[in-house]
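This is the structure I want to talk about, given as structure tokens.
A single protein chain has been omitted; all remaining protein chains appear in their positions.
For reference, chains read A, B, C, D and E in written order, and residue numbers begin at 1 within each chain.
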Amino acid sequence: MNNTIYVINPNSLAHVTRGLQESLAPLQRDHGPVIECLTLHDGPAGIQNEQDVAESAVLVGRLVGDLALERGDGAAAFVIACFSDPGLHLARERTVRPVLGINECGLLTALALGRRVGVIAILPTLMGRHARGYAAAGIASRIAGEYPLDLTVAQLQDADVTRERMQAVGRRLVQDDGADVLVLGCAGMSHYRAWLEASLGVPVVDPTLAAVAMALGRVAG
Amino acid sequence: MNNTIYVINPNSLAHVTRGLQESLAPLQRDHGPVIECLTLHDGPAGIQNEQDVAESAVLVGRLVGDLALERGDGAAAFVIACFSDPGLHLARERTVRPVLGINECGLLTALALGRRVGVIAILPTLMGRHARGYAAAGIASRIAGEYPLDLTVAQLQDADVTRERMQAVGRRLVQDDGADVLVLGCAGMSHYRAWLEASLGVPVVDPTLAAVAMALGRVAG
Amino acid sequence: MNNTIYVINPNSLAHVTRGLQESLAPLQRDHGPVIECLTLHDGPAGIQNEQDVAESAVLVGRLVGDLALERGDGAAAFVIACFSDPGLHLARERTVRPVLGINECGLLTALALGRRVGVIAILPTLMGRHARGYAAAGIASRIAGEYPLDLTVAQLQDADVTRERMQAVGRRLVQDDGADVLVLGCAGMSHYRAWLEASLGVPVVDPTLAAVAMALGRVAG
Amino acid sequence: MNNTIYVINPNSLAHVTRGLQESLAPLQRDHGPVIECLTLHDGPAGIQNEQDVAESAVLVGRLVGDLALERGDGAAAFVIACFSDPGLHLARERTVRPVLGINECGLLTALALGRRVGVIAILPTLMGRHARGYAAAGIASRIAGEYPLDLTVAQLQDADVTRERMQAVGRRLVQDDGADVLVLGCAGMSHYRAWLEASLGVPVVDPTLAAVAMALGRVAG
Amino acid sequence: MNNTIYVINPNSLAHVTRGLQESLAPLQRDHGPVIECLTLHDGPAGIQNEQDVAESAVLVGRLVGDLALERGDGAAAFVIACFSDPGLHLARERTVRPVLGINECGLLTALALGRRVGVIAILPTLMGRHARGYAAAGIASRIAGEYPLDLTVAQLQDADVTRERMQAVGRRLVQDDGADVLVLGCAGMSHYRAWLEASLGVPVVDPTLAAVAMALGRVAG
Partner (left out) sequence: MNNTIYVINPNSLAHVTRGLQESLAPLQRDHGPVIECLTLHDGPAGIQNEQDVAESAVLVGRLVGDLALERGDGAAAFVIACFSDPGLHLARERTVRPVLGINECGLLTALALGRRVGVIAILPTLMGRHARGYAAAGIASRIAGEYPLDLTVAQLQDADVTRERMQAVGRRLVQDDGADVLVLGCAGMSHYRAWLEASLGVPVVDPTLAAVAMALGRVAG
């Protein structure tokens, strides 16, 4: 098979895309579909409010449409690697192949690992959007809580600050709200996953990994 | 890595286990965790009612406990390959590693692929259990319907009868109930997946594949 | 008061905007806020799929932001006059004044008039979006059903065909699904409201009228 | 049009009725339907428990029936101006014209303005009734919380005490429970609305205004 | 013990009260609390619409209040024997002893006997009220359906007609809607219970019996 699973980073930050590609390496099989991460070069420099979501949505839709046309069956699946799932339903209009959003896949995977899911957001600005999404998905009764780190995508690079905040938010979700599984609420948090899981003692889901794993299952079937 | 993802067939039918092993081959990576399917030799010859579920649950719990003890970290994850998820919560008491049920994982994966999920059961006897499970998981609002093939596990071997029934049940779910994604309600239906998907034009989820893909994502993280 | 309630028609069809202005005339008070309908000249020529929604969303957000800046407190409220509520949450980022979507307001008003709400859509393409919206709003348990007329926005001009379809869909909702109140699922159906209500004997809600009435209550307070 | 929207104050306090009439003045149009507030002279002196609700319900039903008979089409709509919606369903048996309850309309309007609704009750005695109502309406998932001022209808006249309590309860709803919109849980709190909104920085809904605005939209259609 | 469980028939029909007393005889213990059925002599002659409910509610409240005062601890519990539970919450204001409604108790008992509950109403007029009640109780997801016999309380005396209608409605609930337990939607249907259960092969709950059994458990504790 030389099929490709396209993982679209819907912001313009190439280093985020590289981070995704690295974190997904363990899922790459020798003879399986290629996992290829793409940067949305015209996208916003981080998706931090509804404006960013709306702008990237249009671009994500266009990119998926173009790839579907160009690659045909070679475009095995698409993953939108932003926790706001920008353009998810629009992209589904443009291809018959599976289009997965990391918010949806991260949450759904968490539901298989625990009873009550806690979400670590980066900023409060899109938490309302997330909440509407959980309700739209019919899974709101399983959400224990969601709190922001109050860091920008750029600030996630500062490991000391990020770890301290992640631990504080994670503890609150586990101890006060009864979460027994956590989801990282941003594609750019992947490299903190294993550390946080070890630190808190509950499963921590990287939503991009979760989405790509689902895509692999789908493509393998 | 020489970790193992154990896929437990909780009935005593070795040919079902072999079928699972084959259908999971596309997910086996060269240097990734080994996917190993096991037969529950003392289990019932098919899980077709609550009695079978209860009996296999105790045995599944024991097997998971034994493997966890014996293999330690080498036992990377466990998948219970029966659509009634027998012993799921019991097994979770016996190991800190992820234990996934194919009913839960099949349904959750379907929620990432469509809006309304239809389920093709083999027999009506355990549909009440399934319904309680969907409600317990908080996802009942997404279930379009579930109908049985009215075939035993053994009768699934007869491809002509099975295909005819599958198509009839699948059409009813899609056309009358508005399902836009289907889940195969038995680990023994895997080899009909691709055919049914092509036949009906909506995604069809093999729950075992879905669960093992989730396990791979979990182990890779 | 010379405040303005801006009613934004998020497509480029000026005749639709004129129709809105006429249908809202009964709500215009002599000394109350001005109700002013605007056309989104760069918008799509009808909002009939997710692509149209995404494109108009960005433009709606920009227009609301511009008006909020330009008019200050004079921009008393904004109504997005499309049943897909394009740009609703984005627009709310751009102003502290109320932004109302006609889908939300139409449905919520219907909940005050009956127990079970039936929705008459124009096309099936955006019914999935509507369904997600009802669930996101937490009101899905009150929806009796939704069916499309299978007409384009343009075809709504043909009164004979439209009435025939409306009556058929309305009857199905009332008689088969137990709806006791209906909502018109498009801003361009206003002039059929009174006729349909008389024809079917249940309240029929024009969502634009409902939203503007809510805006008036909000501005009056 | 010389149609009338009847706003029924279901208690016997004429000064409450006068307050309603004043607070609704901004919604009165020159040539629109007359908004007329009526006192239920035989009603209880405030509706503060289930006994009061039950007694006024019978009287509200009778009054609506009499007005419907007497005025015919001239009785354009009825609004029951008490947050317990006494006699709402009974009154609907007595007329084909819309009958709106301010609890329902206040809450539904709030759902168009924010994600999570906080309610400021006057007394705890009827909060159980309110909770049943929210659940019956299928909107309970959107309620952030409800707390009482612990003041009687009479004590609402004391502006200093009322403002202090309102601010405390409002802050608790916004800061602790995450409410982003509030509803005044009594028809007699109207004149505190604008002040409380300015004080807390979130929209505050006067349910009587909300209901009459909905009635205007209904009558205008 | 000479405590009394008061079963209040909230209509004025003494023969209905006698029927209740007879049907409850199997629950009367020699040395247990006395089960005493009372007629609401000033009540309506059957509770067939919201007007009847409202009028009997006030009277039920008064009677419970009087008995609670007069009998003190001797009034062990109260059961309101009408499927609209008139005055239930009002009566609870008048006594610290348990007050049970047969609608609530009938439904809750059915939930212990089956998965999906079908309800046989007498008339359609109060089915809206029932539906609001199921939602208010948070159990709506377990209701398979409810249909009326379209008979008045008086017509229930005609056994031939009643049986024919009951069987038709019961079959529809079981076969079309998947009900596996039924509830009789009127206190006056008790004597058809055993026959209907035998005829349809699913449990049929007499709500008055269910409520009195709950009261006995409560009093015994």
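By definition in this document, a residue touches a chain if its C-beta (ideal position, glycine included) is under 8 Å from a C-beta of that chain, and two chains touch if they have at least 3 such contacts.
In this text the structure is predicted, and so the values were computed from the model without any measurement.
Although one chain is omitted from the display, it touches the following shown chains in the full assembly: A, B, D, E. Note that of B:69, B:136, B:159 or B:194, the residue touching the chain absent from this view is B:136.
Taking the complete complex into account, residues 49-51, 53-55, 57-58, 61, 87, 89-90, 92-93, 128-129, 132-133, 135-138 of subunit B touch the chain not shown.
Although one chain is not shown, part of subunit D still touches it, namely residues 128, 131-132, 135, 140. In the full complex, subunit E makes contact with the omitted chain through residues 26-32, 98, 100-101, 104-105, 108-109, 111-113, 137-142, 193-194, 197, 203-206, 209-214, 216-218, 220-221.
Just so it is clear, only the chains that are shown with their structure count from here on.
As for how the two copies subunit D and subunit E face one another, over half of their interface residue numbers coincide.
Chain centres here are Cα averages; for subunit A and subunit D they lie 44 Å apart. Put simply, the C-alpha centre of subunit A and that of subunit C have 33 angstrom between them.
Among the residues of subunit E, those in touch with two or more other chains are 128, 132, 135.
Chain contact topology: the protein chains form a pattern that is neither a line, a ring, a star nor a complete graph. Annotation, chain-chain contacts: A-B, A-C, A-D, B-C, B-E, C-D, C-E, D-E (touch as defined at the top).
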